[in-house]
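Quick one: structure below, then a few questions.
Of the protein chains in this complex, one is absent; all others appear in place.
First chain written, first letter: the chains are A, B, C, D, E and F, and each begins at residue 1.
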Amino acid sequence: MAKRLIPSLNRVLIEKIVPPSKTNAGILLPEKSSKLNSGKVVAVGAGTRGKDGKLIPVAVKEGDTVLLPEYGGTEVKLGDKEYHLYRDDDILGTLHD
Amino acid sequence: MAKRLIPSLNRVLIEKIVPPSKTNAGILLPEKSSKLNSGKVVAVGAGTRGKDGKLIPVAVKEGDTVLLPEYGGTEVKLGDKEYHLYRDDDILGTLHD
Amino acid sequence: MAKRLIPSLNRVLIEKIVPPSKTNAGILLPEKSSKLNSGKVVAVGAGTRGKDGKLIPVAVKEGDTVLLPEYGGTEVKLGDKEYHLYRDDDILGTLHD
Amino acid sequence: MAKRLIPSLNRVLIEKIVPPSKTNAGILLPEKSSKLNSGKVVAVGAGTRGKDGKLIPVAVKEGDTVLLPEYGGTEVKLGDKEYHLYRDDDILGTLHD
Amino acid sequence: MAKRLIPSLNRVLIEKIVPPSKTNAGILLPEKSSKLNSGKVVAVGAGTRGKDGKLIPVAVKEGDTVLLPEYGGTEVKLGDKEYHLYRDDDILGTLHD
Amino acid sequence: MAKRLIPSLNRVLIEKIVPPSKTNAGILLPEKSSKLNSGKVVAVGAGTRGKDGKLIPVAVKEGDTVLLPEYGGTEVKLGDKEYHLYRDDDILGTLHD
Partner (left out) sequence: MAKRLIPSLNRVLIEKIVPPSKTNAGILLPEKSSKLNSGKVVAVGAGTRGKDGKLIPVAVKEGDTVLLPEYGGTEVKLGDKEYHLYRDDDILGTLHD
């Protein structure tokens, strides 16, 4: 019954990646390794309209893994899951393996 | 005798969706399930004029279900019903089943 | 002997609509029904000039009934009557029966 | 020996209209009738240059009677007379009989 | 040995006109007559570049007598003489006999 | 297992150059010689989109040695290494031998 959200304008819907605090074998990981604040792009808005009315598309796309700023973003709950909305300009970059 | 309001410029008239706090059978729902601040778009303005005088249309349309920010919006009472006015840029996204 | 005012640029001259606090039969109306802050557009400016020098006309026109924000506007007294000046962007919308 | 001032850019030189506080017959007028803060346009600037370098002319012209905001404006003394300089955007409107 | 200053961008070099506090015959003038804060334009910058890279020339020219705002301006000493630098937008107007 | 970060828009990923506080021979260097706050450009964003939607490329490129402002920048940890993100406008210049 969870609703699907299409972000407006240049907003980006993010599902944060929570780093495991234990390994599979149950060993507690040191806090430092969980510092990277990253997320998965779930949905992006259509972009903002420039001064001349043309759409400026959002700089990230669905499926991207992104680096997020420490502060900011709006918490959104859809069904049981927690998401965050960010303006695309607030996203620090995309992460690649 | 209620008046009809056509929002000006990029304003959007919203009727907030109040989630039922009880089920039809009278069972109280836990508070958490009512967290989503959403509304129905009742009317939209004609848009703002860009620097070159052309209209930039509003990003949502009548009938859309939208996700609203926690704060902001102007309360408006038309007849017996309570509405809220938002700038289209303040609307976080549209909700779809 | 009252002077006529033509608002400058994107300003709009408004005569506020004071809702009757009693019915014709003298019955006091509850306070809540008088909450709508509306007015009649008496005169509008020629509009502001955009970056390219072209006039961007005011979004409302003489005779419109408009919804006004709770705060703002400049009180102007012309002859015995009290008016208010608003920037057209501050007007929330137009009211229709 | 008074100098003549040509305001720069979008500035407007105003001679304030001081309403008589007595009638010709010497009767003191009630304070309320003197509330309108108006003035005569004595000189206007050539206008400001827009982003594309073209002049955007001042919205009022010499000889106009204008409604002034309660605050703002720069006092200027030329010879024995006191004037005020306003940006044309600060002028609320023009007054007509 | 005094250096010559060419102001940058839209800056204007002004030599302030100090009104005589005594007449030639040695009579002290009342303070009020010295209120006008004016100066002579000694040099002007080439202007600022607009968004499209074109120069927007300075609104006053060498030799103009200008009215200055009460505050602002940067004091500059060249040789023995004291000058002031103003942005051309801060100059209130030009004075003419 | 360290991830690679592609900065968004006009952001620049920097690896700071930590000046040696001792010489190879183990002699402590005076503090003054370590004042220059510089770094190596590891990755740059695609640039920001101008008002007309066109990309404005980042002013520095991968491999550049840059001079950094004393304050600002966002710390990012990728694998074991510490990096900093800066907006390209905050970078003071490029350093060359």
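By our rule, a residue touches a chain if its C-beta (ideal position, glycine included) is under 8 Å from a C-beta of that chain, and two chains touch if they have at least 3 such contacts.
Remember, predicted model here, so these are calculated numbers, not experimental data.
Asker: Can you list where subunit E touches the absent chain?
Answerer: With respect to the unshown chain, the touching residues of subunit E are 3-9, 11, 13, 43, 45-46, 49, 51-53, 74, 76-78, 85.
Asker: For the chain that got dropped from the picture, name the residues of subunit F it touches.
Answerer: Residues 32, 35-36, 50-52, 54, 56, 59-60, 65-67, 69-70, 88-89, 91-97 of subunit F touch the chain that is not shown.
Assume only the chains that are shown with their structure count from here on.
Asker: Which chains are shared contacts of subunit B and subunit F?
Answerer: Common contact partners of subunit B and subunit F, which must touch each of the two, are A.
Asker: If you take the mean of the Cα atoms for each chain, which one ends up farthest from subunit C?
Answerer: F
Asker: At which residue positions does subunit C touch at least two other chains?
Answerer: Within subunit C, the residues that touch at least two other chains are 51-52.
Asker: Name the shape of the chain contact graph, picking from line, ring, star, complete and other.
Answerer: Chain contacts: open path, no cycle.
Asker: Every pair of chains that touch: which are they?
Answerer: Here the touching chain pairs work out to A-B, A-F, B-C, C-D, D-E.
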